[in-house]
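A protein chain is absent from this complex, but the other protein chains hold their places.
For reference, chains read A, B and C in written order, and residue numbers begin at 1 within each chain.
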Amino acid sequence: MSQTRKITYREALKEAIREALTENDKVFLMGEDVGRYGGAFAVSKGLLEEFSEERIMDVPLSESGFVGAGIGAAMAGLKPIVEVMTVNFGLLAMDQVVNNAATMLHMSGGQINVPVVIRMSCGIGKQLAAQHSHSWEPYYAHVPGLRVISIGTHEDARGVLQAALQSPDPVVIFEYTSMLNMEGELPEETIKVDIESAKIRREGTDISIITYGAAVNKCMEAAEELKVEGIEAEVLDLRVLRPLDEAAFLASVSRTHRALIVEDAWRSVSVSSEVSARITEKAFYELDVPVKRVCGAEVPIPYPLHLEDASVPQKKDIVEVVKKMIRP
Amino acid sequence: MSQTRKITYREALKEAIREALTENDKVFLMGEDVGRYGGAFAVSKGLLEEFSEERIMDVPLSESGFVGAGIGAAMAGLKPIVEVMTVNFGLLAMDQVVNNAATMLHMSGGQINVPVVIRMSCGIGKQLAAQHSHSWEPYYAHVPGLRVISIGTHEDARGVLQAALQSPDPVVIFEYTSMLNMEGELPEETIKVDIESAKIRREGTDISIITYGAAVNKCMEAAEELKVEGIEAEVLDLRVLRPLDEAAFLASVSRTHRALIVEDAWRSVSVSSEVSARITEKAFYELDVPVKRVCGAEVPIPYPLHLEDASVPQKKDIVEVVKKMIRP
Amino acid sequence: MKMQSKNTERGQQLLYQILLIRRFEEKAAEEYTKTKIRGFLHLYIGEEAVATGVIQALKDEDNILATYREHGHALVRGMDPGVIMAEMYGKQEGCSKGRGGSMHLFDKSKNFFGGNAIVGAHLPMAVGMALAAKKLKQKKITCCFFGEGAAAEGEFHEAMNLASLWQVPVLFVCENNLYAMGTALRYTHAMQELAKKGPSYKMASSTVDGMDLEAVMEASEKAVKKIRTTGKPYLLVCNTYRFRAHSMFDAELYRDKKEVDEWKKKDPIPRFRDSLLKQKLITQKKVDALEERVEEDVKKAIEFAETGTFEPVENLTKYVYSENQYQ
Partner (left out) sequence: MKMQSKNTERGQQLLYQILLIRRFEEKAAEEYTKTKIRGFLHLYIGEEAVATGVIQALKDEDNILATYREHGHALVRGMDPGVIMAEMYGKQEGCSKGRGGSMHLFDKSKNFFGGNAIVGAHLPMAVGMALAAKKLKQKKITCCFFGEGAAAEGEFHEAMNLASLWQVPVLFVCENNLYAMGTALRYTHAMQELAKKGPSYKMASSTVDGMDLEAVMEASEKAVKKIRTTGKPYLLVCNTYRFRAHSMFDAELYRDKKEVDEWKKKDPIPRFRDSLLKQKLITQKKVDALEERVEEDVKKAIEFAETGTFEPVENLTKYVYSENQYQ
């Protein structure tokens, strides 16, 4: 393996944006407080000074308005990176994303592309309570016409944006606030990641843990703990939530014969329900035990730490369920 | 059986609204064109004349505004029936429904109820193209705090509203445009329906067809056709999409040992994925064959009839899949 | 505005355009009752002077965005009537390959960006297109048509503010036909003088009689000139009226037949024709010839649509994603 360097998830995201701005002058970043404030989570800190007001645009609180404007700018030849400060405000722009960005190409009979990239900070874990702790991956993953990416690793934090900017179709990217300060290793050379396939983050033979986003880490840690008990878990990071890389998880399950899906989002009508349904449909006879899910509790996320923790899957929940699946 | 009468789905809905307005003077209907226009689909036609402008309120095009106002009015002691003309405009008010209506009770520690009823006309089948053919049942079914009802029969068209108005929590009701002119039979006496449980619309022993909404009818027709071939399909109308009546479909599957879920909405991350996942989790060993789904094609619905028809499950698709499941 | 005599040809062309919209839509309504056209069909009849007058003030490279009531706008922009009609028939020879239908006419080559059926949703997109033109240093204006009902939506507010704040060249054209479906202006807006909304965003605005083609032309030219010289947006309110139902599903319970008849007296087409005749910019004979040409062109459009073909069902999911994933 080549040389590596230490980098935080935040810094990896910033490098990717900087690179995009440097390499293509049609790229610009727009969003609430991306400039003068330095980004709500300091991801874009310093970029306004490095580039200009034209490339780093602070916008008013008008989610539907500026997401719609980003869509329009993309239709007109630019490459906007639209930051919705947090996924929680995304519902205000949902109509623009679904009815315009995702629909335009098909509705216009293939004439009009919308190559917009929408980034959203998301996830639970900062005690921000019910209105600020949403996991809307399932909503976006439901919509044909969108390419939906969840960044669960440093590699993807650094590499996904470049691929997204090359897509002629709208790409929605989920970034995880709770991971921003996490350090990771990246190779010194340029990273190329694709935004079409899932990725095995850890190989294993006993069970496939299928997951994405901030849960990837929890699953990796759970896998380490399980190893001690002699259980080799494979951890598959879905990465692309739409269109799902079905082949990847079916292949994994066909090797391990057991599948657990782990997701922070509310359990009902989620990405994990879809993955479970597809495994049942296409790999039923490969299964040694029923597919299981460990998901977010179905509750508006409460503020206190102990209740917040209880609202999302924790390492111990994952370990426990895996053990039960393997040694019932 | 007692005396019955013929009634259209539209007329049944109207009777329910009229009854609610008559019986409780805290009830009022608000929505775009519910009054002077007579309702976009004539459901509320004549009610403005019967009641008054105070009880039948036309509102401006401001979905987030008037849905939010309905929520506020409910918090302040009224019983608003808020009509969102069609589900397609619901995304504009999604933030209000999710972050206020669904969340308020929990976030306030049980203090503040939001007894609002939100009705939306929905479904495919009128060649209204991509922006006007959405099936957003999966979105609402994902949200804890909401009670989500889908009206697939005349009985429910007549009975659901009364139950919904008695709920202290927000209720979202889906009505199907394509069914408005359909005639059905209702008993002469008052109907009591509950909004907590699913309902078997047809008993059968060979397979459970689990469905809701406009698909209920298609499944009933498919079941009739299958009967000719000697297959007895049970048709279970989920009716309540949140919280799901899991016991009902698990019981049915435990009797028939086969499950097919039929839904007009896009396949990925849908109500049917959830039902499938739960059957796998809780009735895996009851299954003779893998659970299957027949869902909407994953495409922004196109305008022309032949493509629109191809976008949603048809009777023949259901029949075909059932036959394959029973005689592989 | 008096048309100059050198404008004989121009006057005739405009009369052709405004007439074409009327006859095209009358025919479309007919075809609708024959179920050749389905879904929603929103007629522009009565309002034709607005699209005709505004779009003539634009250059071909300027962008246009419109609502579901956009046949007129597409025609004036120069899209082929046959291709539009074929779209309304759902044929793959249509401008959106039949996938859009009446509410979603698109022609990228003509900078015609639809056809949007979510009321108000195209306003932010228009601002974005204008922003792109500014950033790319193109001399393009983006023109966005919408109804007075749309102006109550939050997106109107956000788009107006963004456009003015960013100083981007958008012409907002509010087609105030006094009704949003069955809801009259007075039930939609607390402030019914819509042009007064302009100043509350520091945006220039004006109101014009949308039943008078020449007045619309003059007002539009002024507005467009202002946008081109300042680079800033402009709100033009055109007071008009739809003579027909909102869509084909509307029993028109909300207004009196008398009111409609009053407005029909202001029909923009005879008004413009008579003005041309009076100014001697056209002869009655020429008018008759134009009428015939229009009729002929509408007939051809129907023929084109009729002979068009339906896309094979196997193509259903085409265009959901681009074929070429990486550009």
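Everything below uses one rule, namely that contacts are C-beta pairs under 8 Å (C-beta built on N, C-alpha and C of every residue); 3 or more make two chains touch, one makes a residue touch a chain.
What you see is a predicted model; the values in this text were computed from it and never measured.
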{"item": "Chain not shown, its touching partners among those shown", "value": "A, B, C"}
{"item": "Chain not shown: contacting residue from C:196, C:264 or C:278", "value": "C:196"}
{"item": "Hidden-chain contact residue, picked from the options A:24, A:131, A:178 or A:254", "value": "A:131"}
{"item": "From C:42, C:71 or C:157, residue that would touch the chain that is not displayed", "value": "C:157"}
{"item": "Selected from A:203, A:281 or A:298 as touching the chain missing from the view", "value": "A:298"}
{"item": "Hidden partner chain, residues of chain B it touches", "value": "28, 54, 59-60, 62, 64-78, 80, 95-96, 99-100, 104-113, 115, 144-145, 147, 163, 166-169, 196, 243"}
{"item": "Residues of chain C (touch criterion as defined above) contacting the omitted chain", "value": "152-158, 160-161, 164-165, 187-191, 196-197, 199-203"}
{"item": "In chain A, positions touching the absent partner", "value": "32-33, 35-38, 40-42, 45, 58, 60-65, 88-89, 92, 126-132, 297-300, 302-307, 310-311"}
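Here, only the chains that are shown with their structure count from here on.
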{"item": "Whole-Å separation of chain centres (CA-atom averages), chain B against chain C", "value": "36"}
{"item": "Distance between the centres, which are taken as Cα means, of chain B and chain A, whole angstrom", "value": "31"}
{"item": "Rounded Å distance, chain A centre to chain C centre (Cα mean)", "value": "41"}
{"item": "Where chain C touches two or more other chains at once, by residue number", "value": "98-100, 104, 116, 118, 154, 317, 320"}
{"item": "Residue list for chain B, restricted to those that touch at least two other chains", "value": "64, 88, 92, 129-131, 298-300, 302"}
